[in-house]
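Input: one structure, supplied below.
Missing here is one protein chain; the remaining ones are kept as they sit in the complex.
Right, chain A next:
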């Protein structure tokens, strides 16, 4: 096994194991190739086997389950693509999938737009300690458990919570409501929690991206008489292509695969108003005991993530590659 690679020179002695302790008689490359060749796989194997056994294998099992009607205990019955047919025709499930897409607006687009604004303000106004404080504080929601974020916001948005308290204080008492409990406001309210969580990550990524922009570009823009707005669209935005791509990728995955925040803040209600695929997979598999349907939804979710994320990767990569 060890001699498979690097045996280009006819006289290379083959060895069964053991490490290379010879004095350096032969050129480096050959010795390198022989010791590090296939034997190098031993370095990769532990990581790969954990990944294979606890990610790839379950992934294949999900695909397998999705073709059966199974309650998790009894005999599984082969149903072919029936589960998928249900996913794409059942009105509730379609609504649940569309909820996830609405959340993209809040988890992804809002933090990226707001992040761009904050990052350019931080860049223009405060490179000093103030900027550091802003970045650090905005990042805090990203490090606490999402469950805690959910609990904090559930309280904030409740009937007696701070949001209603502020509304009453400014004379908008008529607008107050149980934000997470009402049909029209529940999903946007869950979305706002997502915006709050994701903003810091986007801001920091974008600030970093901006710090890499050549100041000469700004000088040039200014000499051409560009104001802050023109400058932003002509210089900043195009230079941040890659960073924006990363922000969108990370946040879109977070929106489509959201679970923690929704589970804690609304459990999917009222009705299925805030139910997202992640929550529905959990519910179908573990309370409804419809493992097959849950798995089909899981496969669909995975495909949706790829369909959304791959084009972004491609678009934002091209220029730099």
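Following the convention adopted for this analysis, a residue touches a chain if its C-beta (ideal position, glycine included) is under 8 Å from a C-beta of that chain, and two chains touch if they have at least 3 such contacts; residues count from 1.
Please note the rule applied: contacts and distances are computed from a predicted model.
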From the list "Carbohydrate ABC transporter membrane protein 2 (CUT1 family)", "Aldehyde dehydrogenase family protein", "3-isopropylmalate dehydratase large subunit" or "Anti-sigma-K factor RskA", give the UniProt name belonging to the chain omitted from this structure.
"Carbohydrate ABC transporter membrane protein 2 (CUT1 family)"
Answer key for A:83, A:249 or A:273 versus the chain not shown reads A:249
Contact partner of the left-out chain, one of A:56, A:81, A:113 or A:237
A:56
For a quick check of understanding: of A:43, A:78, A:183 or A:233, which residue touches the chain that isn't displayed?
A:43
In the whole complex, what residues of chain A lie against the chain that is missing from view?
5, 19-21, 23-24, 28, 31-32, 35-44, 46-48, 50-59, 61-62, 65, 72, 117-118, 121-122, 124-126, 130, 133-141, 143-149, 151-153, 155-156, 160-162, 164-166, 196, 199-201, 204-205, 208, 222, 228, 242-243, 246, 249-250, 253, 256-257, 259-260, 263-264, 277-278, 281-282, 285-286, 291, 294-295, 298-299, 301-302, 305-306, 309
